[in-house]
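To start, the structure under review is shown below, and the notes come after it.
Up next is chain A:
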Amino acid sequence: MSNQASLGTLIRNGVLMENPIFRLALSLCPTIAVTNKLKNGFMMGIAVLFVQVMVNLTISALRKFIHPRIRLPIFMLIISGWVTVVDMLMAAYARAVYKEMGLYIELIVAFASILARAELFASKNDVMPSFMDGIGQGVGFLVALCIISFFRELLGLGSLWGHAFVATKPLLIMILPTGGFFAVGILMAFFNWIDIRFFGGSGASGAAH
Partner candidate 1 sequence: MTPKDIVKITLNLVVIYVIGGLILAGVYAKTEPVKVRKAYEEKQAALKDMMPEANSVEKLGVWEPHDKEAEYYAAKKDGKTIGYIIETYAKGYSSYINMLVAVNDAFTVEKLNILDQKETPGLGDEVQQPYFQKQFKGKTLAHLVVRKLPTKVDIEAVSGATISSRAVTEDGVKKAVEMIKDKLSSEVKNEQSG
Partner candidate 2 sequence: MGTATFKGGIHPPDKKELSAHSPITGAKPPKIVVIPLSQHAGAPCKPLVSIGQEVKKGEMIGEPGGFVSAPVHSSVSGKVIAIGEFQNAMGRMVNSVVIENDMKDEWTALKDSPDYMNLSADELKEKIKAAGIVGLGGAAFPTAVKLSPPKEKPIDAVVINGAECEPYLTADYRLMLEKPKEIVEGLKILMKVLNLEKGYIGIENNKPDAVAKMKEATAGEAGIEVLSLEVKYPQGAEKMLIKAVLGREVPSRGLPMDVGVVVQNVGTALSIYEAARFGKPLIERVVTVTGEGIREPKNLMVRVGTKISELVEECGGLKDEVAKVIAGGPMMGFALSSLDVPVTKGTSGILVLPEEGIVHAEDFSPCIRCGRCIDVCPMGLMPSMLSLLAEKGHYEDCKEYNLFDCFECGSCTFVCPSKRPIVQLVRVAKSMVKP
């Protein structure tokens, strides 16, 4: 990705073409673990967005200063620092959500997608593009989480953001593990289908890991 790429392209890439979840199959754990409710999915997305942006900012700002030999450990340190910040903030101010998905917030630290962006983009670019890249990536993640959790909550609980539409639970399994895997699998297939059908793509999603 060159520096000339416009900021808009950067965001579009993150949200659509290189969506960490549907196209790259990265950072899958929270994708399934917290997406049984729209609210949880959204909060997770926000948390990741925040971390990604802050990490990109920090790293691009410090990139000239960091010695290449200890690049990766420093990156990890920075990421875990920001995750800790988010973790503490949520523990204090978003307690209900945090109680349900605290572990997965802490696990943001190990998201391959965050480290990958830091390494591939932020460590080579200026603050502003890195910021935009972070937004693009983070929003992509957020959108994916919202799509998945939208379907799962709607089908599984018959509600959205906690507001029930029907008295029954239409397809309870959707909020259970099986439903999470189904939702991601079927959405991935759907994007592949679009790719094949309208863009003549190969439909092969997923770089390993």
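Per the selection procedure, all candidates are chains of the complex that A comes from, given by their letters.
The criterion applied here is as follows: a contact is a pair of C-beta atoms (placed from the backbone, for glycine too) under 8 Å apart; a residue touches a chain by one contact, two chains touch by 3 or more; residues count from 1.
Remember, predicted model here, so these are calculated numbers, not experimental data.
*Asks:* Using the definition of touch given at the top, pick which of 1 or 2 touches chain A in this complex.
*Replies:* It is 1 that touches chain A.
*Asks:* Quick one: in the complex, what on chain A touches candidate 1?
*Replies:* Listed in rising order, the residues of chain A that touch candidate 1 are 62, 65-67, 69-70, 74, 77-78, 81, 84-85, 88-89, 91-93, 95, 169, 172, 175-176.
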